[in-house]
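Following this message is one structure expressed as structure tokens.
Of the protein chains in this complex, all but one are displayed in their positions.
Should a chain be cited, it is by its letter among A and B, assigned in written order, with residues numbered from 1 in that chain.
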Amino acid sequence: MKVRTLRFLLRKEFLQILRDRTILGMLIFMPLIQLLVLANAVTFEVRSASMYVIDRDHSSASRDVVTRLTGSGRFVPAGSSATTREADDAMLERRADMILVIPANFERDLVRDRHAPVQLIFNAENGAAAGVMTSYANAILASSANEFGARINPTPVARLSSDGSLVPVPGHPSIDLQRRGWYNVELDYRQYMVPGILVVLVTIVGTLLTAMNIVREKEAGTLDQLNVTPIDRSTFIAAKLIPLWTFAMADLIMGLIVARFVFGVPMLGSLTLIFFAATIYMIGALGIGLWISTVAETQQQAMFVTFSLLMIYLLMSGLFTPIRAMPTWAQWTTQINPIAHFVALMRSVLLKGATMRDVAQHLLALTGISAAVLGIAVRKYQKRSG
Amino acid sequence: MESRRSALRAFVVKEMRHIMRDRQTLTILLLLPMVMVVLFGFALRDDINQVRVAVVDPAPDYATTALRSRFAGNPRFEIVGTARTIDGVESLFRRGGADLALVFSPGFARSLGDGTPARLLLIGDASNPNTGSAMTAYATAVIASYEAELGAVGRRVRIVPELRMRFNPTLESVNLFVPGLIALVLTLVTALMTAISLSREKERGTLEILLVSPLRPWQIILGKVVPYLLLAVANVVTALLAAWIVFHVPFRGSLTLLLVSSILYSLVGLSLGVLVAAVTSSQRAAMLAAVVGTMLPSTLLSGLIFPIASLPGWLRIVTFVVPARWFIVIARGIMLEGVGVRYLWRELAVLTVMLVVLLVAAVRRFKPRLA
Partner (left out) sequence: MTTAIAVKDLTRRFGSFTAVDSISFDVQSGEVFGFLGANGAGKTTAIKMLIGLLAPTSGDASVAGFDVATQAEDVRRHIGYMSQRFSLYDDLTVRENITLYGGIYGLSDDVIRDRGDSLIRELQLDDSRDERVASLPLGWKQKLAFSVAMLHEPAVVFLDEPTGGVDPITRRQFWEMIYTVAERGTTVFVTTHYLDEAEYCDRISIMVDGRIAAMGTPTEVKQKFGAATLDEVFLHLVRPAEASHAQSA
């Protein structure tokens, strides 16, 4: 590689990028919009459900249950009636996500038998949401039962503590269970997603823009012109990759600033580690862009192929859904998915403060993948075809 | 009139042949829906099958051992390590090696015997809030049942919820996604492809040639649009087949209604594609606009993957103008709920209005070129 030639080429590349309004727009605005819209859109957070009530008991106990549920803010009242017909309609018309049915003799059963059933009917199309709401309901029902029990049983074996849980009177075996959640204490889904979105950002800049850049020269005929000159392959590739690497890093910095100050994502770990990993990752991403440029004839094709590939990689990367929920064979594929490794690394370092040793496995995988991808792409890129 | 009709027919035939010849794109367009259905179905799942537990037991005794064996014996849990102190747990969490940590306090069994509260700390990795709380809930249930067996806390009063999960009793996420996938596939084939194809003709100048031919403008648009419409319908069928064969996604409603709705949605997509081609100045811009303006909202803001209820208020309002959002409600209604026009007329009406608006806008935009 000749450094002097590289210098001339780099100057040309930077000039061209800075003069192309569309590309500049994509470098500056696309990441920002991605962050602001995506971070808010890609969430599975379940906040509340609209609840239709069929109360056949009309007792103070049943009313208490309903009040507790709606009072928690998680269950929004969507109407009530005595018949299931209207409740069904409400669910089918999507006015209600769930139906609560309190049978007759609810209070009587509670007093007499110390237990009584209620029916929770969910629109379970979104199974995960139904599950989350079920656990909220369970907790509220349990505290409602506890308080009821404490009231009707004046000399209890257990007494009610201030947070609604039962504190056993000494003399009976009991477990004092304390629950704690580490990382993401506010349970803000965005904090979980933003590190991953940063990866998406950087990947699009690296892969898509590299592919489009080279294909644009192909379309204009200037690529032929360059191939006829004595520039050697590695100089040419370096000249194409270095500017985009620079811009991708700049975008990463911008993204991290937004993540910190707009979304409050903690930066517990070392930023140096992040940039180190990003550099390795970028080499792979740029390599894929280079490879795409050898198979696409037009910029549209380049865009099409890039988006299709990226979509598949993103879906299978554990960015949106947990890797361990995938079938085993799919979990194996994540080993060679660079996005999966980088996302896991970002999340560990930013949210958990992971050190280099903690993420060593991911770093090694990224190095291997990037080297392989770049190698394949460079081999495929020929100045002379045929 | 006679000559116009045969001209139109010849034109449609020519367009179809054109598409057939582009084998690369054609293969992608036919295969992609099936690939997407299978991929989404396998990849986008929420249910964690195995919770990895790390145990910190400084002074093991019969009670801690018993409780630990509850977890070990439960197929939902997997004990990934034990330690004497909590420090080892931290690095395990950071490496992503464990989801939960059970931290017993010394003298656990003694406390149980004394009747003083035996302390147990349950630490969950809450970086993913949903799975974090789910896994903690599972563990709490195991602990609670052990506690109950100890002949525990008096005769507690209990309210017992009986759960019924309608429309998706198995709670499989794939049932949620497949109806939405049809929308995505249709958007791809209609809006995206039309935008690209039309803008390519515009750039090459062949559109001008068409416009001075004896064909009326609406006939030109129709001719360009019919092949993609047929392709779209074919895609709906293949996507449904893939979903049914591979994942056994239910289909409880009327197939006719779904096809009719798909055609309606496809027409909306096609009008969008025409409009995008009309307002952009180059192929590159058209593709970018089509992806950002149609594909992305159809994926992210339609309720396909991410529930609309999860979105912040302002984004929820934005979703009202995303056609896919309405179609997904229709598709889910037909496939999972088995309902008909009676409950879906509102969504169908919205799509129809969108179609009219877009068509008018598209035709208006093309008029100046034709005059």
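We take it that contacts are C-beta pairs under 8 Å (C-beta built on N, C-alpha and C of every residue); 3 or more make two chains touch, one makes a residue touch a chain.
Note that the structure is a prediction, hence the values are computed from the model and not measured.
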item: Left-out chain, listing which of the shown chains it touches; value: A
item: Hidden partner chain, touching residue among A:Asp113, A:Glu186, A:Asp232 or A:Glu297; value: A:Asp232
item: Contacting the left-out chain in the complete assembly, out of A:Leu9, A:Met193 or A:Ile369; value: A:Leu9
item: Touch list for chain A against the chain that is not drawn; value: 2, 4-5, 7-9, 11-12, 15-16, 19-20, 220-222, 224-232, 383-386
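The rule is short, and it goes like this: only the chains that are shown with their structure count from here on.
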item: Inter-chain centre distance, chain A versus chain B - centres from mean C-alpha coordinates, in Å; value: 14
item: Chain B-facing residues of chain A, complex; value: 22, 37-38, 40-48, 65, 91-94, 97, 110, 114-132, 134-135, 137-138, 141-142, 144-146, 148-149, 152-153, 156-158, 166-168, 170-185, 187-189, 191-192, 298-300, 303-304, 307-308, 312, 315-316, 320-322, 324-327, 330, 344, 347-348, 351-355, 358-359, 361
item: Parts of chain B lying in touch with chain A, wherever the complex brings them together; value: 28, 32, 39-40, 42-50, 91, 93-96, 112-134, 136-137, 140, 143, 146-147, 150-173, 175-176, 196, 200, 283-285, 287-288, 291, 295, 300-301, 305-307, 309-312, 315, 329, 332-333, 336-337, 339, 343
